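Notes follow once the structure below has been shown.
Partial complex: the chains shown occupy the same locations as in the complete assembly.
Chains: A and B, in written order; residue numbering restarts at 1 for each.
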Amino acid sequence: MEINNKIIKLLDDLREKTPLVHQITNNVTINDCANITLAIGGSPVMAEDIHEVREMVSLASSLVLNIGILTTGSIEAMIAAGKKANELNIPVILDPVGVGATSYRNESCKKIMSEVKLAVIRGNLSEIKSIYGIDTVTRGVDASESFVAGSNEFTKAKAMARNFADKFNTVVAITGEVDIITDGKTLYATSNGHKMMSRVTGTGCMCTAVIGCYLGAGDNNLIAALAGVVSMGIAGETAYERLDKKIEGSGTFRVKMIDAMYNLCDIEINKRSEINEE
Amino acid sequence: MEINNKIIKLLDDLREKTPLVHQITNNVTINDCANITLAIGGSPVMAEDIHEVREMVSLASSLVLNIGILTTGSIEAMIAAGKKANELNIPVILDPVGVGATSYRNESCKKIMSEVKLAVIRGNLSEIKSIYGIDTVTRGVDASESFVAGSNEFTKAKAMARNFADKFNTVVAITGEVDIITDGKTLYATSNGHKMMSRVTGTGCMCTAVIGCYLGAGDNNLIAALAGVVSMGIAGETAYERLDKKIEGSGTFRVKMIDAMYNLCDIEINKRSEINEE
C-alpha cells in the first residue's frame, strides 16, 4: 500500500537522521516522552527555561509543546520557543492537554495558537472541540468523549477536523478509538491501538512526541502526523498482544509499548496499519 | 469477613465511577501516582498552577496533597485547592512527605493543616510523630523509625494515632511494617506488604494516591484509608511473589506492583488481607 510505504520511508529517514526534538512538556509524562523519542530513534531535549529555549530550539529539527501541566513561566517559554521555531522554519506541534477543563488552559492555549504557527495539533475529541469553540465536556485530562467509525458523531468530527485544519492552516490529529488526521483536504481515518492505552498515563503525550520525531525527519506534516498516530497505535496493540493477561497489567503494558516502538519496522507497519483515506 | 466485603464494595464502586482524583504532588513520583491511579481504576489530573487549581478541583471527586518536593508556589496552590475542596465537600488527603527533616517542611505542613480540613492524613511513623509534636528523627524522606506488632512502640503508636485523629477530627494512617488506620474510635492494624517496597521510590506516595481514589468513590473516609493501605500492601506482596529473585530486582518489582494493582480483585483481597480491628 502506497501510504504504508510513505510511513516506512519516513521511519527510515528518522532513524537515519536521529532528529533532535525539543520538547517543552509536563512533569507527569516527561520521562515517557523522552524514552519514546529515543525508542523510535529520535534524540530528545527537554529545556524549558526562558533563558535558553530560543537557543535550544535553534539546534532542533522540531518542537513539541504540551500544556499538560501549566505554569506562567512555561507558557512564556513555549511562545518564545515557538516563535523562534517559526522564524527558522522548524515545525511545531501542540498538544492541548486538558483544554476545556479550566479557563486558564483555554486562555493559554489560545495565546499559543495566536502567536505560534503550528504544523500539527493533536488532541482527543473533547480538546479539539473545545479549541474549535464547540461546547463540550472536558473531564480532567482524559478523553471524555469519543466516537466509533460510521457513527453520526464520527461524520461530524471529520467535518470539524477539516474546517479546523483549513481555518488554522495546520494539520489536525484527533485520536481516540478511531483517529482522524487531516490537512483540510486529504483526510485519513485510522484505527490502530487498543483501549488499554487509556490505562497508562501519557499515551497521548507520547503520540505527540512521536509525531514530533517524524516532523523532524521530513517535510510532509500530514504524513508525519499520520505516521505518529499509526506508530503509537501499533505499539499499543503489539504490547497488548504480548501481555500475559492473567498476571500482567498496565505496568508491563507500558514497558512493552516502548519495546514495540523500539522494534517498529516495515513488516509490522505493513501487517498492522489500518488507514482509510477519505 | 465483613471488613473485606466493605473494601471489595468500595473497589467495585471505584471501578464503576472512575473518580477524577486531583493530585498536587512531587515531581519524583508524579508519574507513578498517575499510573497507580489509572491501574486501580481512577482518573488522575495533576494541575498545580494557582491559576487553575480551584477550577480543576471543582471537577474532581477527591484531592491529594503531597509535599514531597516543596516550592513556594506549590504550598499556595495546595491551600487554594484544599480550601475550595472543603467548600465543595470534596475529601482531601495529605501526605506529609519528609516532615521533620527541615523547618520549611514543618511550617508548610502546619500551614496546610491549619487552613485545610483533611479527610485523611497518611505518613510513616516519623512523619506522623513529627506533626504530632513528638521529638523524632526524620532522615530524608524514607522511614527512619518503625515498629513491629506487639511491641511497646506499637502500643504507643496506636495511642498517638487515636489522639491525633481525635484532635484533628480526621483519619490517620501510619504505614510501615505494620500499619495503623484510625478515626480516633475504630482502629485497624494491618500487615500486608513486603519490605522490598522500601526499595522503590514512591510506594508511600502511591499508597496515598490509591486512598485518594477510594475517597473519591464513596463516603466513608476510614474504610477508604483502610482499603488504600491494604490494596497497596497486597500489590506489593503479590509483586514480590512473582519476582524471579535470581535476576529480577527493584525495577521489575515496581512494574509488577502496578500490574497487581490493575488486577486487584475480590479473590485477592479475601485471600490476602490481614486486618485486625481493635
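Assume a residue touches a chain if its C-beta (ideal position, glycine included) is under 8 Å from a C-beta of that chain, and two chains touch if they have at least 3 such contacts.
What you see is a predicted model, and the numbers here were worked out from it, not measured in a lab.
*Asks:* To what total copy number does the complex in this file extend, with 2 chains depicted?
*Replies:* Copies present in the complete complex number 3.
Convention: only the chains that are shown with their structure count from here on.
*Asks:* Can you grab the rotation angle between chain A and chain B? Superpose on CA, round to the nearest 5°.
*Replies:* In short, 120 degrees.
*Asks:* What's the distance between the Cα centroids of chain A and chain B, rounded to whole Å?
*Replies:* The computed centroid separation for chain A versus chain B comes out at 33 Å.
*Asks:* Within the complex, which stretch of chain A touches chain B?
*Replies:* On the chain A side, the touching residues are 26-29, 31-32, 68-72, 98, 101-105, 139-142, 198-202, 247-252, 254-255.
*Asks:* Applying the document's contact rule, which stretches of chain B touch chain A when the two form their complex?
*Replies:* Where chain B meets chain A, its residues are 20, 22, 27, 30-31, 34-35, 38-39, 43-49, 51-52, 55-56, 59-60, 73, 242, 254-263.
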